[in-house]
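Complex shown without one protein chain; remaining protein chains in place.
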Amino acid sequence: MTVLVQEKNFNLADEINQLKTADGATGAIISFIGIVRGDKSLKALELEHYPKMTFTALEEIKNKALKKWNLIDVRIVHRFGHLSLGEQIMMVAVAAPHRREAFEAADYIMDFLKSRAPFWKKEHGDNGSVWVNANPEDEKSLARW
Amino acid sequence: MTVLVQEKNFNLADEINQLKTADGATGAIISFIGIVRGDKSLKALELEHYPKMTFTALEEIKNKALKKWNLIDVRIVHRFGHLSLGEQIMMVAVAAPHRREAFEAADYIMDFLKSRAPFWKKEHGDNGSVWVNANPEDEKSLARW
Amino acid sequence: MKIKILYFAWLRERIGKSSEVIETEAKTVEQLIKDLRSKEERYDFAFSDLSSVRVALDQTLSTFDSSLKNVNEVAFFPPMTGG
Partner (left out) sequence: MKIKILYFAWLRERIGKSSEVIETEAKTVEQLIKDLRSKEERYDFAFSDLSSVRVALDQTLSTFDSSLKNVNEVAFFPPMTGG
C-alpha cells in the first residue's frame, strides 16, 4: 500500500512488480496511466501541487478504496513539475482477488485523484500558457460512489 | 490493434510499449492482467481452447469495443495450456484519449472475454481435477452493454 | 450428410474424443443432439443437461434451433470461462 509523489518518471512494470500479489490471493491486477495529451500546439504541462497536503490527500483516497473493496494491494504514483507532451503523469495499480473489485477501485481512485488531489495543471503552448480548468463532469462523477 | 493467443508467458511492459500512443493523442492507458488464483490446494490451471475459433472471437470482441468507443489502440494477449498458481493468464491494454473511454472499453472487453471467448479452465489440485463452472454473474454482466 | 463435430472440456471427456466426422440427416442442432444421444450412453450422459451446453457452427456461437445447412463444423462445449 504505497503512495509516491515525485518529480521523476516511473516505470509501470517496476511499480507493478512491487505490488503485493503473493499466495494465489490475487486474481486481477488493473493499472491506469495518465499521459500528457494535446495537439501539436501544446509543448508541455506544468504540474503544481501543495506538497504538505498532497501525500495525505492521496493516502486518504487510497485508504477509502481499501475500506470499500476487498483489495490485496494499491499503489499510486503521482508526478509534479514539468512534463512534456506524451509523458506519463501518474499511475494507479490495484491488485484484488476479483476483477470487478479491481476495476471499481481503480475507477474510484481515479475519480478522486481528479478532483480531490491538490494538483493544478498549466499548459504551455505555442500561444502562451493557460491553467487547465477542472471539468465539471469530474466533480459530478464523484456522486457515483 | 493486436490480438495474440499463445502458450508462452507475456510481459506487460513489453506489451504496453507496443501500444500505439503517439502524437499526444493518448491521455489514458488502462491495462488488466488476469492471474491464476486459488488456495494452497490448487496447483495449476489447464486452459483448453478452440484454436480455430479463439482468434476470431477475440478479434470480434476487440472490434466491437473499437466501434463503441473512441480508442487509440487495443491489445489483447490470452494464454492457453498449463498455468501454475500465480501465473498470468491474459491481459488487455487500451489506449484512449480519455480515461472514461479507456475504463469502459477495458471493462467491456473483459466481460466478453469471460463469456464469449472459447476457453475452458480445469483446476488441478490436491484433491483431483475439476472444470471451473462459468459464473452466472459473468453472463448477466453482458447485459450492461 | 457428413459433418465434423468437435467436443471441448468436460463434453470431450465424457464422450471420450475431441472430434469425429459423422453421417447424419439432422437439419438442426437439436436434431443432431437427439441423434448423438441415441448413439451411445456416454453421448446421452454428455448431453443430459443442455442448459450447460453451448454450440458453435463454423466457429460462430449459435443456438440449438439453428439450421445445419452449409455448416461444416459443429462444436459442443460448456459455457466459456475465458479471461
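Going in written order, the chains are labelled A, B and C, and every chain counts its residues from 1.
We adopt the following convention: contacts are C-beta pairs under 8 Å (C-beta built on N, C-alpha and C of every residue); 3 or more make two chains touch, one makes a residue touch a chain.
Computed from a prediction, not measured in an experiment: that's the story for all the values here.
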* Structure fact -> Neighbours of the unshown chain, displayed set only, are A
* **Listed residues A:65, A:90 or A:105, member touching the removed chain** => A:90
* Would you indicate which residue among A:41, A:56 or A:70 is in contact with the undisplayed chain? => A:56
* Residue in contact with the excluded chain [from A:12, A:28 or A:113] -> A:113
* Taking the full complex into account, what residues of chain A touch the chain not shown? -> 34, 48, 50, 52-53, 56-57, 78, 89-90, 110, 113-122, 131-134, 139
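Operating definition for what follows: only the chains that are shown with their structure count from here on.
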* **Approximate Å spacing (C-alpha centroids) for the pair chain A, chain B** => 23
* **Mean-CA-position distance for chain C and chain A (Å)** => 48
* **Between chain C and chain B, distance of the C-alpha-averaged centres to the nearest whole Å** => 26
* To do: For chain B, write out the residues touching at least two other chains, lowest number first.
  => 34, 110
* **Where chain C touches two or more other chains, by residue** => 83
